[in-house]
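This structure is in structure tokens; I'll ask about it shortly.
The complex is shown incomplete by one protein chain, all other protein chains being positioned as in the whole.
For chain A:
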Amino acid sequence: MSRGFDPVEFGIRYGFLLLMAGLIVGFSVAQPAFMSARSAVFIFQSVAITGILALGVTATLVVGGFDLSIGAVATSSMMLAAYAQVIWQLGAIEAVALCLLMGAAVGYINGVLIVKMRVPDLLATLGMMFLLMGLQRIPTEGNSISTGMALPDGSNATGTFSPSFLMLGRHRLDVVIENLLPLSVVFLIAIAVLIWIFLEMTRHGRIMYAIGSNDRAAALAGIDVNGYRILAYVISGTLASFGGILLAARLGRGDVASGNNLLLDAVAAALIGFAVLGAAKPNAFGTAIGALFVGILLQGLTMLNAPYYTQDFIKGAVLVIALVFTFALSGRRGRARH
């Protein structure tokens, strides 16, 4: 690669970012309201929850694993946050701590199932997904949780969501414009930066990549492969439960939902991330861009009155194109290098 300019190389590295810039310009021309500070912030807000989940997926992808349970962890965490506050009448801090603990515990169990019990990752997390989807409904007999709801014993729930808890999903900071930046966006950016630093800058991150590319070699090099793989699932579970907390804070109730759409959107973001900057591997920066890309598309299409099925179609098309970028083009480059 000593030549000055290689269009294929350039396309692989910057193609996706250019496509994104093109989309932004296109939508702005078609609908001027698209190009405003509020609209930009809103795109971030609409992808904050799936983005955070996608960063968790990235952590498991890095060690060559996969976590199908994140959607269910997120909705379970939402139900738990609601249950803790509305029925147990706990405060915001206890509720958040409880949810994070639940997410970490689920991640740990996933990790142990995969590493110690040797259950394949897709199967273990699939089982966990169904388990959680059922478990979150048992305490309320399948009902959503909200203040004033009738309890199985005939009385009514009197607890309310703590205002500081609701702030997590609703409060907006004054940045340049008043009430501009939602806290959830701040969380997304902070978590993305943290995961990026962890994976790219620390020894632990490099070890996790090493495990993902060849776990046997990593084990022979004296690395605690099992420990790191469990850690990846704990990260994934914890981030998913945090996503659920933000969801509960935005909706203001515990909504019965399977979370499958959250899972699919998060996985799509992480996979699109492979194509960003020609990384051809899971990476935090790519995941964040992938999530944003989907957010920009959906926001723009909705503004242009495109019905939901065309949005699903386009989401799918983007994913396929991203995967082609990753596997076909980058693969050719890889072979050319040999």
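Definition applied: a contact is a pair of C-beta atoms (placed from the backbone, for glycine too) under 8 Å apart; a residue touches a chain by one contact, two chains touch by 3 or more; residues count from 1.
Heads up, the rule we're going with is that contacts and distances are computed from a predicted model.
*Asks:* What protein name does the UniProt record of the undisplayed chain give, "Inner-membrane translocator", "DNA ligase (ATP)", "Simple sugar transport system substrate-binding protein" or "2-hydroxyhepta-2,4-diene-1,7-dioate isomerase"?
*Replies:* Of the names offered in "Inner-membrane translocator", "DNA ligase (ATP)", "Simple sugar transport system substrate-binding protein" or "2-hydroxyhepta-2,4-diene-1,7-dioate isomerase", the absent chain's UniProt record gives "Simple sugar transport system substrate-binding protein".
*Asks:* Which is it among A:12, A:70, A:168 or A:257 that touches the chain not included here?
*Replies:* In the complete complex, the chain left out is touched by residue A:257.
*Asks:* If I consider the whole complex, including the chain that's not displayed, which of A:247, A:275, A:292 or A:319 touches that chain?
*Replies:* Reading the full complex, the residue touching the unseen chain is A:247.
*Asks:* Looking at A:85, A:125, A:283 or A:299, which residue reaches the missing chain?
*Replies:* A:299
*Asks:* So that we can see where the missing chain sits, which residues of chain A does it touch?
*Replies:* 31, 33-34, 36, 38-39, 42, 45-46, 49, 75, 78, 141-144, 146-150, 156, 170, 179, 182, 247, 250-253, 255-261, 298-300, 302-305, 307-308, 311
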